[in-house]
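For this depiction, one protein chain was excluded, whereas all remaining protein chains were kept in their positions.
Chain naming follows the written order as A and B, and within any one chain the residues start at number 1.
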Amino acid sequence: METLLPLAILLIVSLLLCASILIVTQLLGPKNPVPSRLESYECGIKPESGPHVPFKSSFYLIAVLFLLFDVEAAFFLPWALVYKESLAEGPALLWALLVYLGLMAVGLFYILQKKILRLN
Amino acid sequence: MKEAVFTFFSLFTLLTAAGVVLSRNVIYSAFNLVLCFFGLATLYLLWGATFISMVQILIYAGAIVVLFVFVVMLLNFEKPNERKTRLPIILLSSAGVWTFALILLRVLSKSVGEIPVLETTARASVRTVSKLLFSQYLWPFEVLTVFLLALIVGIFVLARPEGEEVK
Partner (left out) sequence: MTVLDFIIAGLKAIVILVAVIQVVPVMIYVERKVAALIQDRPGPNRVGPFGLLQPVADALKFLLKEDPIPLYTHRLLYTLAPFLSLIPACLVIAALPIADKAILFGKEITIQISDLDVSLIYVLAIGSLGVYGILFGGWASNNKYSLIGALRSASQMVSYELPLGLAAVGAVMVFGTFSLREMVLQQEGTLLGVLPNWGIFYQPIGFLIFLVASFAETNRLPFDLPESEAELVAGFHTEYGSMKFATFFMAEYMNLATMSGLMTVIYFGGWHLPWVTDAQLLELLGSQNLLCLIQVGTYIFKVSVFMFLYVLIRWTLPRFRFDQLLTLSWGSLIPIGLLNIVVSAILMYVLGGK
C-alpha cells in the first residue's frame, strides 16, 4: 500500500495536468476557424483521396513477430531473477536457458533468412 | 480505502470491456481494450501480484493491442460494419459464450472454498513464482517455447501468398 499510494497520486496529478493543458489552450487561444486552415496539410496540395494508402504487409509481420518475441523475452525476466541464486545448486538453470535460447535463436534465424524485414 | 479503489478500477475495467464490444468503430474498440488491460493490471497490483500486473501491461496492452491497431490501420475499417448478422454467426458465437460461461462456472465453483489459497498464491513474491516456473513447471515451459517457434514459422507461411517472393 505504501508503494501504491504515491503511484495513485501521480496518476491523478498527471491526469489533472492533461486536463489543465486542454482547458488553458481553449481559454487562451484565439478562435478563428478559416476553412482552408482546417483542411488536412499535405504540402499545400488538396488531398485527392482519404488517408488510407496500401501498406506493405511487412508492417503486420513486424507486429506479429514483436508479439511472439516479446512473450519469449518476458520469460527471460523471471529466469534472470533467480539465476544468480540457483548457481549454488548447480547449472540446472543454465541448461534450461540454453535449450530455450536455442529454440528462440532458430526462430530468429528463420526470420532473418526469409529477408522479410527488407521493406524496399 | 483500498476497497474503494478496487471497486473503482473493477467498474472501470468492466465499463471499458463493454466499450470494446459496443464501439461502432474498431479503433475505439482497440482504445477501450488498452484501457481495459490497464484496469486489469491495476487490479492485479492491488492484489499484490506485481509481476503478473506488469507482464499484463507489457504483453497484453503493449504488444497484443499494438497488433490489433496495426491490422485496423492496414485494412482501413473506415466505416463501421453495417452488414446484418447472420444466423450461423449468432449460433456459433452464442455457443462460444455458453461454453465459456460453463467453464467459468466450473472454475468459480471449485475455487470458492479455496479462496485463502488463492490469496496466498497471489501474494507470493516474484521470486517464488520464478523458482516454481523453472523447477516444477520447467517442461511445460519448454514445450511452450516449441509452440512459439511453430507459431513464428506458421505466420510466415500464412502471411505470404503462394509463390510470391518477398523482396
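Of note:
The rule is simple: a contact is a pair of C-beta atoms (placed from the backbone, for glycine too) under 8 Å apart; a residue touches a chain by one contact, two chains touch by 3 or more.
Model, not experiment: these values are computed from the prediction.
Between the chain not shown and the residues B:Met54, B:Leu133 or B:Val153, the one that touches is B:Met54.
Touch with the hidden chain on the side of subunit B covers residues 1, 25, 27-28, 31, 34, 38, 50-51, 53-55, 57-58, 61-63, 65-66, 69-70, 72-74, 125-126. If you put the missing chain back, the residues of subunit A touching it would be 1-7, 9-11, 13-15, 17-18, 21-22, 24-26, 28-33, 37-43, 47, 50-53, 55, 59, 62-63, 65-66, 69-70, 73-74, 76-77, 79-85, 87-88, 91, 94, 97-98, 101, 104-105, 108, 111-112, 117-120.
Note that only the chains that are shown with their structure count from here on.
Between the CA-based centres of subunit A and subunit B the separation comes to 17 Å, rounded to the whole angstrom. Residues 1, 4, 8, 50, 52, 55, 57-61, 63-68, 70-72, 74-75, 78-79, 81-82, 86, 92-93, 96, 99-100, 103-104, 106-107, 110-111, 114-116, 118, 120 of subunit A touch subunit B in their complex.
The touching residues of subunit B, counted against subunit A in their complex, run 2, 5, 45-46, 51, 55, 58-59, 62-64, 66-67, 70-71, 73-74, 76, 78, 126-127, 129-131, 133-135, 138, 141-142, 145-146, 148-149, 151-153, 155-156, 159-160, 166-167.
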